[in-house]
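Would you mind keeping the following structure in view while I ask a few things?
Note that one protein chain of the assembly has been removed; the remaining protein chains are unaltered in position.
So that you can tell them apart, the chains are marked A, B and C in the order they are listed, and the count of residues begins at 1 in each.
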């Protein structure tokens, strides 16, 4: 039922990169998250996140100041943090974590407690590449030294991912 | 944990309007959907939809040609139609319908089979106003004569809704 | 990965029948629901419901007194009403409605507001037969005069449904 016509992509289909991290975050983590948000906005990626506080708010604030696009996929039905371009009120509780990482072409993980661990695991199960800064050491997560390194690596991964490539080509995946 | 600071809204927080309708749609319905998409893009609303074919593709195509922003909240984990600015790969099956309407500030219904009926019911249960063109006659749905009328009515409803107003004010809802 | 061996069904695979109806229900509706619960328990069906109050609690109470099995698929992460054999804490909000009706082999609808309407629509979309007592008049819903008539009709529908038949035969569906 979906038109087989070539995508009309004129640059509006941007790589979608999820940034995951805890709602309870200390100063180093939120500083890293804000840097990640700035870098993602500058390279023109769309930022997906859980849309609430802590790392999620910091990444959105960084992106917002650079004019970036931020999508909050909330676990509740509220408004999330004040730096969201688009709010998806999933009201799915923790089941939201699966929706978030599946929607991304690549994932950046910053710090993290059990919620972040679940997102890393769900991302790897969905074959998304995950780039982490001071996060869980799980086989499959690429450790990065700085938020900018994680962002640039995730951008490259997103661009070569089957999800982004098929979408840009106007094809369904798989 | 979410910053109590005032929203930094500089016009980027747009009303979010869901357009619902069947993936299997005839010519009159897709023509209406394309007109609704054009009108929504011109008034600067963000369009939420199921992201697949039929009415969903037609509304996105109309909006796309006017430079609008289209969000597809897919029931599967694919790419959806080729006119999506952002793709949310929910992979929730029919449970996606709840996520779609809860994310909207107001809803436009065009034509429709059982899936559309479930979205109308879920929207009304979530207290979203629903504006319909040749769709199910359900108590609570406002019947409109043209897609443009439905769009303008939905835009007004969205702007006065508690979801949009609290979001613009930088406040959580409720 | 699932064993192709024949099912070891020795009578433990019972028809699964969902009973849907509002959490806010008056005396006639709860009396009907209690009768439906008793009838379902007597015929040996497993009862699926939303697990909360009103119609949901009444159907469970009726079944419980007859020694029936009641499964509550909750929209939150609580305990539901006190007459649940099994509690599924979905915490999915309204998205739970889709999970509930998809899990049933047939559906009984009693009374109902918008939530019930969404479940009727989702059930019909999933090709489940729906038997209603004083509920929404939607094309596809079979109107019944008494709760017992709805239960016996739903039991017949469940037993001839592809979901129940394939399950009893130890085969995957579809």
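Everything below uses one rule, namely that contacts are C-beta pairs under 8 Å (C-beta built on N, C-alpha and C of every residue); 3 or more make two chains touch, one makes a residue touch a chain.
If you're wondering where the values come from, they're calculated on a predicted model, not measured in any experiment.
Engineer: One chain isn't shown here. Among C:88, C:120 or C:155, which residue touches it?
Structural biologist: Of the candidates C:88, C:120 or C:155, C:88 is in touch with the missing chain.
Engineer: Give the residue, chosen from B:20, B:43, B:58 or B:95, that touches the chain omitted from the document.
Structural biologist: Result: among the candidates, B:95 touches the missing chain.
Engineer: Among the options C:64, C:114 or C:131, which residue touches the chain absent from this view?
Structural biologist: C:64
Engineer: Go through chain C and note every residue touching the omitted chain.
Structural biologist: Interface with the chain not displayed, on the chain C side: 1-3, 5-9, 12-13, 16, 23-24, 46, 52-54, 57, 61, 64, 71, 73, 77-92, 98-99, 102-103, 126, 163, 166-167, 170-174.
Engineer: For chain A, which positions touch the chain that isn't shown here?
Structural biologist: The missing chain touches chain A at positions 92-99, 102, 113-115, 117-118, 121-122, 124-126, 138, 140.
Engineer: Residues on chain B that touch the omitted chain in the whole complex?
Structural biologist: Contacting residues on chain B, toward the hidden partner: 77, 90-95.
Everything that follows uses one rule, which is that only the chains that are shown with their structure count from here on.
Engineer: Which chain lies the greatest distance away from chain C when centres are computed from Cα atoms alone?
Structural biologist: Looking at centroid distances, A is the chain farthest away.
Engineer: Based only on mean CA positions, could you tell me how far chain B sits from chain C in angstrom?
Structural biologist: Distance between chain centres, rounded to whole Å: 31 Å.
Engineer: Specify, in ascending order, the residues of chain B that touch 2 or more different other chains.
Structural biologist: 92, 98-99, 102, 126
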